[in-house]
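Take this structure, written in structure tokens, and hold onto it; I'll ask about it next.
All protein chains but one are shown in place.
Chain nomenclature is as follows: A, B and C, assigned in order of appearance, with residue numbering initiated at 1 for each chain independently.
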Amino acid sequence: MKLFEYQAKDLFEESDIPVPRRSLISDASEIDGAVEEVGFPCVVKAQVLRGGRGKAGLIQFASTREEARTKAEQILGSPANVPSLLVEQALNIDKEIYLSITADPVSGSALIMASAEGGVEIEEVARTMPDRIIMERVKLSEGLLPFQARNVMFGLGLDADGVRTGSAMLLNLYDLFREYDAELVEINPLVVTGDGALVAADGKVTIDDSSLHRQGRFTLGREYFESDVEYEGAMEGIPCLKFDGKIGLMCAGAGLTNVIYDLVNYGGGSVASYIEFGGPNYRKAVKAMELMMRTEPKVVLVVTFGTIARADVIAEGLVDAIEQLKPEFPVVTAIRGTGEEKTQELLRGVGLEPLTDTEEAVERAIELTTEVRR
Amino acid sequence: MKLFEYQAKDLFEESDIPVPRRSLISDASEIDGAVEEVGFPCVVKAQVLRGGRGKAGLIQFASTREEARTKAEQILGSPANVPSLLVEQALNIDKEIYLSITADPVSGSALIMASAEGGVEIEEVARTMPDRIIMERVKLSEGLLPFQARNVMFGLGLDADGVRTGSAMLLNLYDLFREYDAELVEINPLVVTGDGALVAADGKVTIDDSSLHRQGRFTLGREYFESDVEYEGAMEGIPCLKFDGKIGLMCAGAGLTNVIYDLVNYGGGSVASYIEFGGPNYRKAVKAMELMMRTEPKVVLVVTFGTIARADVIAEGLVDAIEQLKPEFPVVTAIRGTGEEKTQELLRGVGLEPLTDTEEAVERAIELTTEVRR
Amino acid sequence: MSVVLDSSTRVLVQGITGREGSFWTEHMVNYGTNVVAGATPGREGQEVHGVPVFHTVRRAAAEFPADASLLFVPPRFAKDAIYEALDAGIKTVVVLSEGIPLHDALQIRRAALSEGAMVIGGNTSGVISTGEAMMGFFPYWIERVYRPGRIGIMTRSGSLTNEVTAQIVKAGFGASTLVGVGGDSVPLTRFAEVLPMFEADPETDAVVIIGELGGTMEEEVAEAIEAGIFTKPLVASLGGRTAPKGTKMGHAGAIITAGKGTVEDKVAALTGAGALVADRPSSVGEMLQSVLEKVG
Partner (left out) sequence: MSVVLDSSTRVLVQGITGREGSFWTEHMVNYGTNVVAGATPGREGQEVHGVPVFHTVRRAAAEFPADASLLFVPPRFAKDAIYEALDAGIKTVVVLSEGIPLHDALQIRRAALSEGAMVIGGNTSGVISTGEAMMGFFPYWIERVYRPGRIGIMTRSGSLTNEVTAQIVKAGFGASTLVGVGGDSVPLTRFAEVLPMFEADPETDAVVIIGELGGTMEEEVAEAIEAGIFTKPLVASLGGRTAPKGTKMGHAGAIITAGKGTVEDKVAALTGAGALVADRPSSVGEMLQSVLEKVG
């Protein structure tokens, strides 16, 4: 679960990590109060989860009340779905640092990454100046030790004062990482101001989805999703993605779905959406089909090859869904696994052709979109 | 720092470890309110830090208001120094369990000890039925895991419900051990009541003295000490012990002091008191001598052999103390280490004979107590 | 013969009395797995399909020493159960649970590394040495997938595994051992850590890895080949070439982070090391035919 910048900064503040003065507004009419609180110059930042806000014009500077209002209206009125704005004190920037904590799956530790080349994406630094990235691994059982924090801060070239405040800040950031079961906490840039203070000018916090049962503070709402259907899917526990293409995929598992997605693209087709139809969801066919219909595919392609998810149970569900919801698009199936004979019977019963070869099924689906197009 | 039973039980209660209903009083006049709160039958328990309260008559049962008052007056009026009483609900006891967490210096872990033979001292169980003690070692870095708590509780022969509540309780007790930097947390007995509940009928918590800088909750007061002089010594950072004998020891370090204590006893002498005169205290001679005088020794024996503590600095302090305080008892010295020549000069200057052999010094001190006696 | 487990491996099942634990224990026993004991707190004295149940792993192991443990426990209890198995000296643990908290997974992996143990999973169907024994849930009765043979298989996926394995069988081969390392972003055992076992196994002629975008496990396999740690033929089936960046297609492992783990990277590393890379399941069989003809 990705948090919004303003949420990340609230967490930072609670953890004694310095952040700029700021005010959250959801309507341009609130801008006067916000700038009053924050002062000038200020920055108006769209609170959206996707990256590249700067390039997309979703972060704007303002030096006057009028400018601030104009920028706020402009961003809130943009085609991007912007639920709120963070109005923030503009910082007097001396240096920009990159700092993050994430998981290192190889060593089984937390990985602190830092770079004096902040302000750009770390992927960019990794590609062009890999030796400018400082890494420090932390055993979760031992926790981050002060000497490790100092290693990072001296590595960034800070002076003794900077190392002291920077180390204290990093220890706090690590506590936040642990306390919130974070997958990622990132400050980019961490600004060194003209008078030597460290301030988190941006903030990303992603909470591990598998830990949400013990992280009650944030609850997923509509604003965390790009579309209604993705939101509703998530509420039902059905992962759901919407794309721009024609074929709706109801597949079991990430591995198989990725392959089908490739095969569709290889064959010149395009994907309209993906609704997870495996794991704990294989009995939720009606709900899944309902969601699928809202993504308006031209054809739906169902591919499964189950272990716990019995083929015949999946087929039963699918038949049920088709009978109840009567989708208008054609449905192509390759449902394999335990109970295949019964599966085939069931599918034929509603007029579907039970394919068993995945590539054949993909080709059929692509063909059908072409036919539909004509 | 040993805590009183009532403090331990307050910590238990905060940590969701069940304790009896109870009320603390410091005067027998408060007994009516206390029994009102607690009910009958009740137990009246002296809040003192030394062990063996039962045998010393410092724990008494009462079934009526009159009996409670009598017992309370009796205990508070006893020659033992009893600052307060805990009046407590008497439990309906089915079984008594021993449970503690302490440090295991060999493996570098916390050591949980448990025994179904509770209610007696664990040393006794260790001697007579060592196989009835269940031990579980906990790496502090990993913490106590639920499976380990279950291992302990199944080992005690509890049923499934008992294991569930017992494990939860042990996890809480471990958290307490960690949170308060405890040297020991002990529940003996942990009572299994007639209806299967687990209740801590007694409680000991000792906080590591080297961790008091990060354990601000409890502060040492006079009630933690057997005598005024021990209390004042502690407040000055000077370890101080009072015994019943004649020779006052001002020695450097536990190792040397233990040896001198032995030598005094071997030679038929007896020790009046011990004032630590090494480590960070070697410059506090005047204060140390002041404390020493209040323990009323017949002779004082000063033995040091210093490393950081220079002999001449110690001698200087001692000379200062003698000149300022003019003690009436003879002082025997064996002060060795860096600056011995100057040491000997200084000591001779106040009429002391600077011995260099420890055993000779001990003999001399014993002789002097005999002379003094005559 | 096989790696990780065979018919002589003494298997303990934690969470044996639950619905899934009991259902699959029966299948494992029927398949020939040497299930020696089970553990569920509070259920000591019961039996599950003839397998005696104990309160704790320690009590089970005291009577029935085990080489390996299989866990049917909810993901939030996985860490505790795995530590319990490691504490009892068990060096091979398979955990099927999907949704182990990330920080728990990091600690488990670290603990396993420091104990010299192999914890396989989570979010996997487990391990099957075809025709011998299995730890996990595999529809072994589907013969066109679970045919015994001489190909070692490692996979991050579930359904896709069946898809690829069916292609391997169609091409005339079968599996020696199939190891599902699981689809989590922190697989508790990594491809490259299983590889030396397949290298040492005289009954494994080649290895197929079923990978996907995200993580660096496939790159580590390439390194192992380059380093001469693995010398047998290797075919990789990789999905996610055309996946839109930054989207999570199902499970957590399949996401590209910090510029690492694109399929392009993986293909370059593997082909650079001399492995064959299939862009679709149906190619895997053909590729195996091409390399095993060369070898044989």
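Convention: a contact is a pair of C-beta atoms (placed from the backbone, for glycine too) under 8 Å apart; a residue touches a chain by one contact, two chains touch by 3 or more.
Not measured: the values here are computed from a predicted model.
Of the chains displayed, those contacted by the omitted chain across the entire assembly are A, B. Only one of the listed residues, B:87, B:110 or B:229, touches the absent chain: B:110. Of B:262, B:296 or B:323, it is B:262 that touches the chain left out of the display. Contact with the chain not shown here comes from a single listed residue; of B:10, B:30, B:73 or B:181, that residue is B:181. Listed by residue number, the positions of subunit B touching the unshown chain are 51, 102-110, 113, 122-123, 126-127, 139-141, 178, 181, 183, 208-211, 213-214, 239, 241, 243, 251-259, 261-263, 265-266, 274, 276, 278-279, 304-308, 336-338, 358-359.
What subunit A contributes to its contact with the hidden chain is residues 142, 145-148, 150-151, 154, 160, 163.
Quick note on the criterion: only the chains that are shown with their structure count from here on.
Touching subunit A and subunit C together: B.
Across every pairing of chains, the maximum count of C-beta contacts belongs to A-C. Here the CA centre of subunit A is 57 Å from the CA centre of subunit B. For subunit B, residues that reach two or more other chains under the stated contact definition are 142. Multi-chain contact residues, meaning those touching two or more other chains, occur in subunit C at positions 107, 111.
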